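One chain of protein is taken out of this complex; the other chains stay put.
And now, chain A:
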Amino acid sequence: MIKIDNLNFSYSKHRILFKNISMQLSNGHIYGLLGKNGAGKSTLLKNLAGLVYAQSGKIDVLGFDPAKRQPALLQQICFIPEEFHLPAIKIDSYIKANAPFYPNFDHQYFADLLKEFDIPAGQKLIDMSYGQKKKVIISFGLATNAKLVIMDEPTNGLDIPSKAQFRKIMASALTEEKCIIISTHQVRDLDNLIDTVIMLDENKIALKASVDEVANKLCFKRMKEIDETVIYAEASLAGYNAITPNYHQEDSKLDMELLFNAVLAEKDKLKPIFN
């Protein structure tokens, strides 16, 4: 669905974000895009949606070059930015103005999502809290039935019950035809939804691996003492939360925060394991 070849991107000479990034993403998956502040998560997402232009390299999304912004592609992309502005109108006017850009827009699905999120349909967008507005644009985005769903920090601003609703909605939104990419710092909100991790660091893709592959190759466990098998560990009350190579084919639960810190700290030890 998405093919990136040797992408180079920088906002200025002094701020280079991507150096020769290449990767492929396919439909039927929820990708989790992780990285430190300023690593370029949002910029990568914007590249995919044709919102910024790369200096060199090739991006192919559903057979199109997103930088050309052809309607045939844009109607297949749902982009939910972290920061957004909604006009001072009622929800139904917003739908009337924006839904026609998406030929597969499903009005019933939109109504169902609003209901699931507890948003009264007749409400004015201006009277809503940030979290409520976010729920409206998430609902709108999913109701477009776009094949590529891009969400930048979707759980920011959602209250605790809404996060569970969001997870249920995303679990049901994933179909064989869709590719969903979610960038997030709130990995605990989403770690059971993500099936493939993409980690950006130092202008590169530091890791791209399915959760199954990570769990095949690495073991996440509590240890009383650190020994020489440990790749990375963090002290905790009960000893250490550690990552070791998965010598005995154990089926441990991937701890995404621990993995994230391990990738940042122990790139050289992890690289040979994943190549």
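General observations
Rule of thumb we're sticking to: contacts are C-beta pairs under 8 Å (C-beta built on N, C-alpha and C of every residue); 3 or more make two chains touch, one makes a residue touch a chain; residues count from 1.
In this text, contacts and distances are computed from a predicted model.
From the set "Inner-membrane translocator", "GntR family transcriptional regulator", "Raffinose/stachyose/melibiose transport system permease protein" or "CheY-like chemotaxis protein", the protein name that UniProt assigns to the chain left out of the figure is "GntR family transcriptional regulator". Of the candidate positions A:Ile119, A:Leu174, A:Val187 or A:Leu264, contact with the unshown chain belongs to A:Leu174. Contact with the omitted chain, checked across A:Phe9, A:Tyr102 or A:Phe220, is made by A:Phe220. Taking the complete complex into account, residues 28-30, 164, 167-168, 171-172, 174, 192-195, 211-212, 215, 220-222, 251-255 of chain A touch the chain not shown.
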